[in-house]
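For reference, the structure I am asking about is given below.
Excluded from the complex is one protein chain; the other protein chains are retained at their positions.
For clarity, chains are labelled A and B in written order, and residue numbers in each chain start from 1.
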Amino acid sequence: MISPDLSRRYFKAKLFRVFCMSVSWMGVLILGVLLYHVCREGLPWLDMQFLEDFPSRFPKKAGINSALFGTLWLISFTALFSVPIGIGAGVYLEEFETKNAFSRFVDLNISNLAGVPSIVYGMLGMVIFVRFFGLEESVLAGAMTMSLLILPVIIISTREALRAVPGTIRQAAFALGATRWQTVYAHVLPQAFPGILTGIILALSRAIGETAPLIMIGALTYVAFVPEGPMDEFTALPIQIFNWASRPQQEFHELAAAGILVLLAVLLLMNSIAVIIRHRLENKNQ
Amino acid sequence: MNVSTMNANSITDVITEKKEEAKNNVVLEIKDLKIAYSGELAVKGVSLSFLKNEITAIIGPSGCGKSTMLRCLNRMNDFILGCTVEGGVLYHGVDLYGQDVDPVEVRRKIGMVFQKPNPFPKSIFDNVAWGPLINGFKGDIHALVEKSLQSAALWNEVKDRLGNSAMALSGGQQQRLCIARTLAMEPEVILMDEPCSALDPVSTAHIEDLMFELKKDYTLVIVTHNMQQASRASRYTAFMESGNLIEFGETKNIFTNPKEKRTEDYVTGRFG
Partner (left out) sequence: MQSSELILDKSVISLKGSKRWSEEIIKGILFLCSLLSVLTTFAIVWILVKEAGVFFQEVSAFDFLFGTRWAPLLEPRSFGVLPLVCGTLLIVVGTALFALPVGLATAIYLSEYAPSKLRSILKPLLEVLAGIPTVVYGYFALTFVTPMMRLVSDEVQIFNAASASIVVGIMILPMVASLCDDTLRAVPDSLRQGAYAVGATPLEVNIGVVVPSALSGIMASFVLALSRAIGETMAVTLAAGATPKMTADPFVAIQTMTAYIVQVSLGDAPAGEIGYQTIFAVSALLFVITLCMNIFSSKLLRRFREVYE
């Protein structure tokens, strides 16, 4: 005779459910605590003077101007390099290459590269771009290093976006006597673009927040000027935050919090623009 | 058949066929065609001719290889991995699977309409205009678009909204748009792969009427499940089963007085 002992089992099941649920929301709770802590520490320091001043030994005079502009320069050049190459590689691998040993080798490469720690990329950048190419500790070296770092992310998300475009569109274009590139350029890419854009923004957001590679290529931690050209030395928001956070004084910690707020604001801005653009593009396609 | 070579800039293989010799009116011809998917034969040695300005229907039960064979005629089978083609597919005597033949050129002369309408997610105008434009068309594109839409019996319904998205059209309209798009390329042959199976009866009737008009200027090859459609619309019919051509002849004979028993069984509905 089977005795189900249901009430105890139901109780355990309920407990399990509550456990899973609370654990899930714990992540959100932690996010809330983190943001609250950063705001509480950093907001008092966030004012126009903070945005306009350069770092200084004196906390009250310190500002984030050089880091902010350094980040903007860095991201612009990173996008310049990584976006065309990343999309180009994604298009080639998804639309032009057949399934053979070479393409499988490239796939393997890309997924491995996606998992390599960012500090190894920093080391790569240091040896190749800073030393071998002779670019010194410049914005250009930093941008090229970052580009290599986020390239696998862009390639992977581009391929997924291309894969989502239905094959019937390609067939229709081929049946009209179009070449592969004509088909991809006129039909596949436009349809895949919202997905590609999302991938690019994700990749660039990651690049903005990365610190280790920049440290390795020698982005300076005390920079009191704004870069004026791609060969200039620079600093960046995460580096400045790291610098302030590493100091023992409480005030520098609070400055770090203010810097974090600026960094998060930049990220938020970038992602919002992407959401808006994506929304516009998807509405246009209807 | 005279074969002479002509010197032209980038064309090294030109076969000229004298007009008087077109007595046989054969536009497209397949000779002992065998098509295999990864080694498994789907079409097992079919020989057939398609005559100019006539509609030829290919009928047969599901899986008999008719769509596979159709896709061979404009080299759309190239896109299927593991698909091998043996035998001859001759277009005005030129083997489409020959060494120097460019499949892109083939598809400009032999167009295709698919089973499920697949307009581009662009405007109606752009759908029709794109093909000619990428192929170097330099004339009056608006006139060409209008002419194509008229030939596809769609012009009156869309002439005021050429800028609207093609996705907003009904199924039947979309299919006619796909036909217009194919016509804009001014091909010689139009292949249709079950063009009405995704449409309602009214749209189907429209398209069948269209086929009669089209055959005046084009050669049509239609794969269809619908025997009534085949018997209404086509002059010649080929009946295929399990990759083999069972019978080919004038449609009226196939349907009223077939030579083979299998054919008779199929057209009277005993199977399939």
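One rule holds in what follows: a residue touches a chain if its C-beta (ideal position, glycine included) is under 8 Å from a C-beta of that chain, and two chains touch if they have at least 3 such contacts.
Here the structure is a predicted model, which is why all the values come from computation and not from measurement.
**Q** Touching the left-out chain: which of A:85, A:226 or A:277?
**A** In the full complex, the listed residue that touches the missing chain is A:85.
**Q** May I ask which residue of A:51, A:80 or A:116 touches the chain that does not appear here?
**A** Spelled out, the listed residue whose C-beta touches the missing chain is A:116.
**Q** So which bits of subunit A touch the chain we can't see?
**A** Within subunit A, the residues touching the omitted chain are 4, 9-10, 12-13, 15-17, 19-21, 23-28, 30-31, 33-34, 37-38, 41, 84-86, 88-89, 91-93, 96-97, 105-106, 109-113, 115-120, 122-124, 126-128, 148, 151-152, 155, 179-181, 202, 205-206, 208-212, 215-216, 218, 221, 238, 241-242, 245-246, 253, 256-257, 260, 263-264, 267, 271.
To be clear about the criterion, only the chains that are shown with their structure count from here on.
**Q** Between subunit A and subunit B, what is the separation of their C-alpha centroids in Å?
**A** Each chain's C-alpha centroid was found; their separation is 49 Å.
**Q** Inside the complex, what are the residues of subunit A that reach subunit B?
**A** The touching residues are 98-99, 168-169, 171-179, 182, 186-187, 191, 285-286.
**Q** Spell out the residues on subunit B that touch subunit A in their complex, using ranges where they run on.
**A** Contact set of subunit B toward subunit A: 74, 76, 79, 81, 104-108, 111-112, 114, 116, 118-121, 130-131, 134-135, 165, 167, 178, 181-182, 185.
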